[in-house]
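Only one protein chain is missing; all other protein chains are in place.
The chains carry the letters A, B and C, assigned in the order they are written, with residues numbered from 1 in each.
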């Protein structure tokens, strides 16, 4: 029951989340004799048995490393192949808090989907709560069923059922649910079946999870018709921020660099003059003028190809750069102490800008 | 025409934006003999005539100061009393860029509303462009008319009209619009009237500005029916960030403070013992124990009132605080160099989380 | 959760008003509670109902149960676009609205607890209502509802409700923490029954309360703090018994936590004969002091043993220097969750943790809930929202391989 309790030492048959990289987390059941193959090397399970959860281990050849983590619902969600739309932690953590799901809660979930939210519910309702989860897609039902067993989650009752047509009743059990989560294309068809399974002696909360606004409208209508109160609809927008360092590039250094360039250009011209043996009949200084003339922005790059690749001109002088306060043209490690840095944050390059609308309501009778 | 050109020196009859504070910006026409009364004092207009735009001036009594700013559409928007829903700069700046409104553009705007967006349009289309603005609310029309005249915006043609019923035609003028902005409760009723006034020889762009999603749906249907292409709907969410400093409170200082407290407490006990002349028969040190006992969190504050005010206990010792690295109980100016600070940002306490949905489309024929 | 189903005497509860304000009140059986302009009700009238029940105040401080805080069963506004005017075209003077309902009429309806009827009649009697724009209508109705709906809802005062109460009243009291940030913290910190957590809580105990809710009387929380006593005032309004709190919650200040060696109470047991000789008050004093000393020593023992199941940190003490000094007390693969109102502070913390081999994959999260108006026909996000809400840094405590650790395969 590793999703429900912490454990310190890994034993045979334990579930371990192998953290290979942020984007590569592999769940596995540890079995003597088997191996985990990663791009960082091969890791025999025998090295894991007896190791502590959280430990970093080296590959068989000793050059690559992975961490052996305890499973959590959040880690499980990250590790999932995207079989269906997954309810991510930003949404699931809010839904759990908002529906007041606590140890001992009796939760109704339809559909099960990837089962990732089921894990989060199971963790929080814990051993004396119960999750009634319904999935009508047979292969997905089978997969979730196997997973819940393998993950030792006895507090989940999984049913293969289309709740929109057949409702939520479970043979021989009083469902008596106090929190409902509907992640269905047409939650309004399921809402009418809830009356027979939700608790009568306490407040019942519901959340319907729908991507489109039109689904929300139908859901609100259905909830209103079935006397649900306090209807509220929200979106949860989650951002993950990356922390980085940006070089602090002082203008004084830029000016010093320009002076250096100018000095070197003058020296270069002197050399050239001497080499060419030409007596200079213009006393005027060439440097500024040359700079200005070449700055002519009306210069057009010849663009003869069908598609023009608007790339900046590559730097010509790749060798001696003279005074180079910002390491121009060099590979500089972020945070290199030879330079000044400022801590900055940026969001991921691609942001999940929408998952679903969450329609909440509750009922007292 | 101060909205269209910069001016350096303030003259009689000029429009000046008196910047009193961030939330108090007063537009005024400068007139010899008049005065501006603010909570920072009285400012005779005569002090303004001949002053430069941007100048800070002192009140007649010399104790308060204001800045005299040039009008801009953005400042004007800030200064407006909220007669109606205003199109704010986050939205208007995006609409102008997205509709490709440029000097010379011919823009159709309905309704005029507060006229704040009209100013932004007029600034950008400039002297050889034209804004056709329509307002059907008579008092608002009158007010805008006066404003546009007073602000010397001759590039605006304002019409008192319900465009949904009576269309956009203007007597004696070929409207020939290439950008359309509809800020109406029912833009779909106006869309059908656009055919007769939009340009035929170039691409025409439209933006409909509606608060509710249901309005968007009807707008999309109407645009589709009238052969507008490239329909896109977006929201613009703008945030204003406040920059502040937070004290860097190092745990070592906190520990040092706790040591000081302990030392003083021990000293206090010693004094007390001596005063009471009691021989202490317990050798055990009192301090830790006392601390722990008083920490008992199960202690309940007596709450006899109808409403409980969940306030933290007020600090008892307001006098000598001993070692006080974080200035506890003292008034500390943000950024006081006696302490360490980190720059932080926070959003405004109240955020404009929604203005309207923006539905864009264009047409080529 | 005991006591979270039925409205009972002696509990602190959350009262929601039509103005969206919330209050915390103590339900004393024979008392009356004043809700200001919304009226006064006697507590006895609300007892026995389920939490979440709404009431309307009648005459004589009586209440009747109603189905919701705002009567949304009858749509106040028709869905047709024609019910609202296009931009107040014909509404000349919004100041002097013609009202056909007399003050007397209104008072009469009020006494009958017919707030919604008042509003409906006001609208019907309001000549120019239909000439207002949608926005003005929405605003007008809201104002009237706040004024005439003498209704309230009684909610269970859980951690979320407590947080909402404080955040509306004085956001800094709870470090500007939003409910969604709280939910994220609890999920990433993997809070559940049986866990043994270290908590640094400057929300006045609201975070502690939220953790206790998810632990169902099993496990322990060690609260570390910087003053003589931790401020956990919020628990005074929870329904946890002193005994349960005594069992589950302990606390240490940072001096004790970080310099445990020198801070152990030096306790010497008396020989039994000496104890026997003590007068009864002296003896109980001795025993109380002994228990207290034992208690501190026990807490320091748990810190020395370490292997805590998570560190939850919501404090204005600067985390970059503090967090690395307490990481060793955590067990392997256990979460570190740091909350701050400021992303910049978490960003500094991130850079420190990223270099620490005891930490895996630190991430900074921001979660924001955006609420909609849900009137069918005029669905839109609320026009204004409370700013802020905080940021959450999550990382995992790991056990680095001794000796040759390379960066390969490390997030």
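Everything that follows uses one rule, which is that a residue touches a chain if its C-beta (ideal position, glycine included) is under 8 Å from a C-beta of that chain, and two chains touch if they have at least 3 such contacts.
This one's a predicted model, so the numbers in the text were calculated from it and none came from an experiment.
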Going by the contact rule already stated, which one of B:110, B:156 or B:344 would touch the omitted chain in the full complex? B:344
Under the stated touch rule, tell me which residues of chain A contact the chain that is not displayed. 84-85, 111, 113, 136-140, 162, 164, 184-186, 211-214, 218, 246-252, 254-255, 257-259, 261-262, 281-286, 288-301, 303-308, 310-313, 342-355, 357
Absent-chain interface as seen on chain B, which is shown: 4-6, 8, 19-22, 38, 40, 52-58, 62-70, 72-74, 89-90, 92-94, 96-98, 100, 102-104, 120, 123-124, 126-128, 201-203, 213, 216-217, 220-221, 224, 227, 229-243, 245, 335, 343-345, 357, 359, 362, 364
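One rule holds in what follows: only the chains that are shown with their structure count from here on.
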Taking each chain's centre as the mean position of its Cα atoms, how many Å separate chain A from chain C? 27
Touching at least 2 other chains, the residues of chain A are 213
Considering chain C alone, which of its residues make contact with at least two other chains? 343-344, 348, 370, 379, 381
